[in-house]
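Structure record follows, encoded as structure tokens.
Note that one protein chain of the assembly has been removed; the remaining protein chains are unaltered in position.
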Amino acid sequence: MKRIYLDYAATTPTAPEVVEAMLPYFTDRFGNPSSIHSFGQEGKAAIEEAREKIANLIGAKQEEIIFTSGGTESNNSALKGVAYANQHKGNHIITTPLEHHAIIEPCNFLEKSGFKVTYLPVDKDGLLNPEEVKKAITTKTILISAMHANNEIGTIEPIAEIGRIARERDIYFHTDAVQTFGHLPINVDELNVNLLSISAHKLCGPKGMGALYVKKGTRMVSFMHGGEQERRRRASTENVPGIVGFGKAVEIAEEKMEEEAKELTILRDKLIKGIFEKIDHVCLNGHPTKRLPNNINVSIEFVEGESMLLNLDMEGIAASTGSACSSSSLEPSHVLLSLGLSPELAHGSLRFTLGRYTKEEEIDYVLEILPKIVDKLRSMSPLYKKAS
Amino acid sequence: MKRIYLDYAATTPTAPEVVEAMLPYFTDRFGNPSSIHSFGQEGKAAIEEAREKIANLIGAKQEEIIFTSGGTESNNSALKGVAYANQHKGNHIITTPLEHHAIIEPCNFLEKSGFKVTYLPVDKDGLLNPEEVKKAITTKTILISAMHANNEIGTIEPIAEIGRIARERDIYFHTDAVQTFGHLPINVDELNVNLLSISAHKLCGPKGMGALYVKKGTRMVSFMHGGEQERRRRASTENVPGIVGFGKAVEIAEEKMEEEAKELTILRDKLIKGIFEKIDHVCLNGHPTKRLPNNINVSIEFVEGESMLLNLDMEGIAASTGSACSSSSLEPSHVLLSLGLSPELAHGSLRFTLGRYTKEEEIDYVLEILPKIVDKLRSMSPLYKKAS
Amino acid sequence: MRDVFSLYSKKVMEHFKNPRNVGEMENPDGIGHVGNPICGDIMELYIKVKNEIIVDAKFKTYGCGAAIATSSMVTELVKGKTVDEALKISNRAVAEALGGLPPVKLHCSLLAEEALKSAIDDYFKKQGAKR
Partner (left out) sequence: MRDVFSLYSKKVMEHFKNPRNVGEMENPDGIGHVGNPICGDIMELYIKVKNEIIVDAKFKTYGCGAAIATSSMVTELVKGKTVDEALKISNRAVAEALGGLPPVKLHCSLLAEEALKSAIDDYFKKQGAKR
């Protein structure tokens, strides 16, 4: 059976060109970049080349890019690093209820050590209002963190405006751009950010590889303590193949980004339209237009997400849900709940995220299969009975 | 020119079999292990298989292994995790002056937030004395961390005895086994450890991949906050190819370890003997017999380490030094200084670390080249003039 | 179906794919209704009892894979059992009959047990009312 992967927001396949680029750095040019011999120096040269590509794509300087082990580490470093280093100025952090766990959990951790965290309100489409940021700021605010686009519902946030507000008040501003980097144009100056998190495996790069942009002059302490790598800002032997692969992924993204976004938007809108035509009692989650080009998130009433996923999987289609049942926490997606969705609708959510290798036939296939699955599940749902 | 790599303690080439094992997980079985669809579940199955291999090799249970991004993260997690979680019991940590920066720096960081750190004395061969551990323990001691074998001088420490002392007193005991895992037999019960750090790239596995053994029941807080991966103990999308590669590297190590250790010991002793025969004013750093099978560390008087390295590199030989000049700190190796070596001798240190692909001819070649280099450098050294 | 790489055992997936005894029942002797949409699991269980023996069982379930499979399994398990025997069917027995459930999904098997108890309760009540 052919398998159709529509879960690009969770992770992407590593592009063959990326794997190709990485290969020599495993077995041949395998040196430790801290070593002064040629094995080390060729590794060093390779990571600096990758760093340059990443810096260029977001309009940053090379020395403003720190490699990390992924988006989660970038977020942990940014939040904890700024919080600890600026404690003397204040203990207040502003963020949003839409953030990935990799922001929420570090915030929870910081709250335990004396920081206060304010979560901004969001509207029903998951859009932030910069005016609310102004209201939330106090004299103790040292950091604002708001994601560039949401991983579940795809809503793209007014980061530049929020950044401007932060900058005017001299407050550090971080954005989690894990879902947008390599997919939408990013310029750190235009976005007015001090820190920006990215992760390679969301743009057909390798897993376990990320980076943090840190604007020159930003006061922060290290998160990963040890050796002198990354100008003493992130210890541990550099993952040279990973970094090279990240660089290659960025090179490809730079080239294809614009075209890919256009193509995916067409497929995205086709899938949304098709679902609405073929299934009743459906709603779209996230903003209808300020939306990632590859994100479809719908709630389908009277059926539960995981059972839809399993049925899709049996037909070879990989998707995702915000239903509790997909996590060990037993609570549905905090993002969907923050939009004001009922738990029922949150449990009935289904996310398809498209990507570089998605074909139109795959969308057609989903539109053929999904309605049947929904019918089947509704026919055994005690909720549907009552509603019909 | 043929290149000879004798810096295995810094990093190792990734074994071709390991790369082979990783490949399918980049492009084909690339799913996110948290996803419930088949792409995700095959990734999940793969990481659990690797976890089992690692657990088996050290006599641990599968659920006691947490994957990390490397030895540094394992050490940071262990130290900070135990310190923060046991703060109510005490604020005293005991460690050694031999530790890698990935232990020393987290300790420095913890000292800034109210913890006290005691560094144990070591003898001239870098050996710890378990009796000193007893003396250092106070009622506030919550954690002891002592490395299994030193990365610079190769001395193997009496970890089991130190562990016994810690266990009798109910104090958590961590060991940094980055240099021994996959090279020497390890059994966590025999070593009496609660936590043990390992890193894949030191045993022909991939860079950017490590693990932490955490004995069941150990009280600690997470270091990397975010999603629910690794039973909520280490967030971030799992580096599936890295984990699979780590598993494969461990599988190979298990098979070859004993034989490799024997062979390397012979080559090691040949190189040490040869250096002493061919060069005067030389001393061996580290313990003569309680020593890693692959480690040669000598100090060569009147010449400086980096200039030896560069000359070796020009002849195709990759080695390492504890001289200041190899780091940005401008201070010679803290490990060599802790043995009581004069700064001069520390600057004149040279480390060769052998490994799986080292051949006897390579050792012969070093013994042919090194004396010439030392002669050349001594002839331009103002120190040698005065001494001769 | 690629059972090898599934969150669930072969048996769970088999019951999930082809759930037994789905649907409503006309004139059931007992109805169990447990769960709520907030938790993401709702189960309705219907039983038909003759001479203290459960002769038929049906269900309707809104929920995850484990919820549907346990619903299916519990209806299979009760058929032919006396009411007293059925009361002794634990959630563990249901999970075991399915070849095990992932730890995070064990609570779903509780739902099945509760639905069964609730249906039998309802049966007792109705019996009591008849007398």
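Per-chain residue numbering starts at 1, and chain names A, B and C are given in the order in which the chains are listed.
By definition in this document, a contact is a pair of C-beta atoms (placed from the backbone, for glycine too) under 8 Å apart; a residue touches a chain by one contact, two chains touch by 3 or more.
On a predicted model such as this, the values are computed, not experimentally measured, just so you know.
Contacts of the undisplayed chain with the visible chains, over the whole complex, involve A, B. Check A:E17, A:E42 or A:D125 against the missing chain and you find that the one touching it is A:E42. Within the whole complex, the absent chain has one touching residue among B:S307, B:S338 or B:T353, and that is B:S307.
Only one of B:A85, B:V221, B:L284 or B:L383 touches the chain withheld from this view, namely B:L383.
Listed here are the subunit A residues that touch the chain not shown: 36, 38, 41-42, 44-45. Contact between subunit B and the unshown chain involves residues 302-307, 310, 313-314, 323-325, 327-328, 330, 332, 342-344, 347, 379-385.
Heads up, the rule we're going with is that only the chains that are shown with their structure count from here on.
Which two chains touch most often is answered by the contact tally, and the pair is A-B. One finds 54 Å separating the Cα centroids of subunit B and subunit C.
Taking the mean of the C-alpha atoms as each chain's centre, subunit A and subunit C sit 39 Å apart. Mean C-alpha positions place subunit A and subunit B at a centre distance of 34 Å.
Shared contact sites, meaning residues of subunit B that touch two or more other chains, fall at 36, 38. Within subunit C, contacts with two or more other chains are made by residues 6-7.
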